[in-house]
Every structure is written in C-alpha cells, then in structure tokens.
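Of the protein chains in this complex, one is absent; all others appear in place.
Right after this comes chain A.
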C-alpha cells in the first residue's frame, strides 16, 4: 500500500508539469495579450513595451515558463498581473469558498442521488422508478446556469426569501455558520447539486438493479433474510462503484462551476478562473489550474484507497 501511495504521488509530478505547460501554451496561443491586464487599451506603444519589460513578458516563452516553474517548486505561485496580489492569497480564499459550495452541493446531490437511485433500482419498472429516472434525466439535462437564474427569479426577486448573490452579508471573509450566512449558500448549492444528483441517481439505479438480479440476492431472500438485511448486502456491494462516481463528481465540483459562481457572484475558483481568462491573467490561471489539477489527482487517489478499504477484492499492486 505504501509503495502504491508513493508511486501515485510520483505520477502526479508529470501531470503537474503537463497541466502547467498546456495551460501556459493555451494562453499564449489564444488571441489577446496578457499586458491588457496591466495597461489600458489606449496606452501608447512605448508605455506598453516598458511595462512588458517590467513584468518579464518580453522574454522568450520557454524562459517565462522556466521562471514560473522555478518559483512554483519553491512554493511561490507568483503575483496576479491584474491586481498585484499574491496568487496564493486569492486562490486559498477561493478554494475555501468553492470547497464549502462543493461540499454543500455534494451533500444535497449525493444524498438525493443515492435515495432516488436506490428506490429506482429496488422498484425497477414501477412508478417510483420512472419518476426517479425522470428527475435524473432532468438533472443532467437542464443547463444549471439557467436553473440558477430561474431560482434567483423565484426565491430572491419574487419571494425575497433568499439572497441572489454573494457569500454572506459581509462577504466570505467573516463567514459564520448561522442562517444569515448559510442562506447565501442555498441557491448556488442547490443549482450546483442538480447535475451530480442526476448522475448519481442513474449510476446507483443501474448498480442496484444489477445487484438485485444477482443470484446471491435470491439466495439471501430464500434464506428468509428481511428486506432490510438484503438491502444492507446490496449497499455494501454497490458502494465501491458508486463511491468512484461520487469521487469524480466531487472533483468536478471542486473545479468550481464558472457559470454557477458567475451567476451567483460566488467568490470561488470558478469566478477566479473566469476573471483570469478574460484578463489573460496568466499567473492566476496557471496557479489555479495547477492547484485544482493536483486536488483532482489527490481526490482520485483518496477514492481509490477508500474503494480498496471497502472492497478487499480490489487489489492495488
């Protein structure tokens, strides 16, 4: 297990390098100029060139990438071109906000997905199954930014029950777990939960239905086990696969939803990335994507380890 862990961590190094390089090159290939984050469009050419030199943006691309990489290995993600602030200071706050949103959305999405999927799989072909599948299909089909806007119109604009935007009455800096703050989380979390809810519902339904048809379930039933007892066996068999899907979904949620965070002005990684893309703020883009990629790798590793723990048949050589 230890060797497996070390090997997986070593595998993360080329992934990090590749992510950093691809991100760097994509920004360079895209039309536009990172200098626009620092100087206005009407800046005279000599000022533009001077600022370009001041920021090292006139250096050859490999040199720029090398400088960035050497700083990253020392734990320095650099400074935002647009704001001058440390990338890590902005990113750490954004990660906390997105983590909060992702966990809330996961709790809603995974709970509903497991319940609906479990019911649908157990009562396959029934009205419950059809209803659950309809909800799941709607969940993965409805554009979540559209759903977010509709929820805002209903619950914020019309009913005035929940806030339309932001991460707390005083911003995320003074977050507290009371209703005044938590109500800011409700609409974005529900919006973000819809897709994972749909995916988990369909996954769990398929797994449960397949397990329910297996001979050992018939045997358990024949031995006179109660429905609850059979259910526990089915859940135990379904858990590893369902967990793998949920782990991936949590990873996607952690990546932050650019659209949902923009609709709700939620100051997470999605909004940070969105602004960085429009401003060609290269250090913020590279730093954010690198950290999120590493998070994704770590999450996958954690899921693999939990899967092994749950199902000893899965060997990690």
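We adopt the following convention: contacts are C-beta pairs under 8 Å (C-beta built on N, C-alpha and C of every residue); 3 or more make two chains touch, one makes a residue touch a chain; residues count from 1.
The rule we apply is simple: contacts and distances are computed from a predicted model.
Undergrad: Looking only at the UniProt record of the hidden chain, which name from "Molybdopterin oxidoreductase", "Glycine--tRNA ligase alpha subunit", "ABC transporter substrate-binding protein" or "Peptidoglycan glycosyltransferase MrdB" is the right one?
TA: "ABC transporter substrate-binding protein"
Undergrad: Which listed residue (A:28, A:70, A:89 or A:226) would be found touching the missing chain in the intact complex?
TA: Of these options, the touching residue for the absent chain is A:89.
Undergrad: Touching the hidden chain in the full complex, which residues of chain A are there? Just list them.
TA: 30-33, 36, 38-51, 54-55, 79, 82-85, 89-90, 93-94, 149, 152-153, 156-157, 159-167, 169-173, 179-180, 183, 262-265, 267, 271-272, 274-275, 278-280
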